[in-house]
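Every protein chain but one is kept in place in this view of the complex.
The block that comes next holds chain A.
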Amino acid sequence: MKKLLTGTALALAATSGMALADGHGTTACLITKTDTNPFFVKMKEGATAKAEELGITLKTFAGQVDGDHETQVAAIETCILDGASGILITASDTSSIVSSVQQARDAGLLVIALDTPLNPIDAADATFATDNFLAGELIGQWAAASLGDAAADAKIAMLDLAVSQPTVGVLRDQGFLTGFGIDVKDPSRWGDEDDPRIVGNDVTQGNEEGGRRAMENLLAVDPEINVVYTINEPAAAGAYEALRAIGRENDVLIVSVDGGCPGVQNVADGVIGATSQQYPLLMASLGVEAIAQFAADGTVPAPTEGKDFTDTGVALVTATPVDGVDSIDVAEGMELCWG
């Protein structure tokens, strides 16, 4: 935890964990999309540790699968009934959850969206999240700088999350293209770009099988692809298998976002060129602190300056740093990784 805090340069003044010893009797809820994804496991870990430290009760809920909206609504209702002071939620359905969140806020609870902003973002009292656009921008800049002059005639495959274009996927995608120096047209959706360097977009569902299939499909469109953007590291690992099957694994640059431990290890092994690392444990522990603070004196956390959410930081992890793009090395990435 200390390493995590020192490892990421963050403006945490607003929510610094001061003496909140009178937290006894306070209850906080953590509602995640699933409790199987290591990202949310880490989140739960961070929240549990911080709750113990502050002496508040933490109740955790999770949907059964990603997209399980009903369970999350039931969880919010349970928390209201329970007299909790606040709710931390990573919403499965960012629009539909808004009415339930409003119910909780009307009942006097502090609602903080973790990782995934609600739609609209101000439906929650605060949002603690990774700047996904920045995460994409970092790998875009890194890829362009690594290619040098060859960036002008790169052939790029875009391996996105899902056809429904969830915000997190759009932000990373559009961030990457912006970082690479490509006109994104409408920044609220991917796929409308007309730059000839983009071979195509395909969806991966964020897992290995989807990553491999999408990569194969795009290679069938153009076998000369030499830059691959991936929504997350499992998708990147799948894309790598597809490239390996045709013997092109060494002449293609793969970039990704997440910073999970297997992903960072893949950076070390040269499977992934660079990945933007995010910090779920920090999101959750900051969230618990904010609820404790709110229970003590009613303070609502303020967003990071210039953004409409509280940025919990992102760092580029790569074994081959380039000029002009800040990055951390693999060893540091391994210390900070999750899952």
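Note that in this section contacts are C-beta pairs under 8 Å (C-beta built on N, C-alpha and C of every residue); 3 or more make two chains touch, one makes a residue touch a chain; residues count from 1.
In this section, contacts and distances are computed from a predicted model.
Within the choices "Heterotetrameric sarcosine oxidase delta subunit", "Aminotransferase", "Substrate-binding protein" or "ABC transporter permease", the name that UniProt assigns to the complex's undisplayed chain is "ABC transporter permease". The residue from A:Y240, A:Y279, A:F294 or A:F309 that touches the chain not shown here is A:Y240.
Across the entire complex, the residue among A:N266, A:S285 or A:T310 in touch with the chain not shown is A:N266. The chain omitted from view is touched by exactly one of A:D82, A:E209 or A:D308, namely A:E209.
In the full complex, the hidden chain is touched by chain A at residues 36-38, 41, 65, 163, 200, 202-203, 207-209, 212-213, 216-217, 220-221, 223, 234, 237-238, 240-241, 244-247, 262, 265-266, 269, 271, 339.
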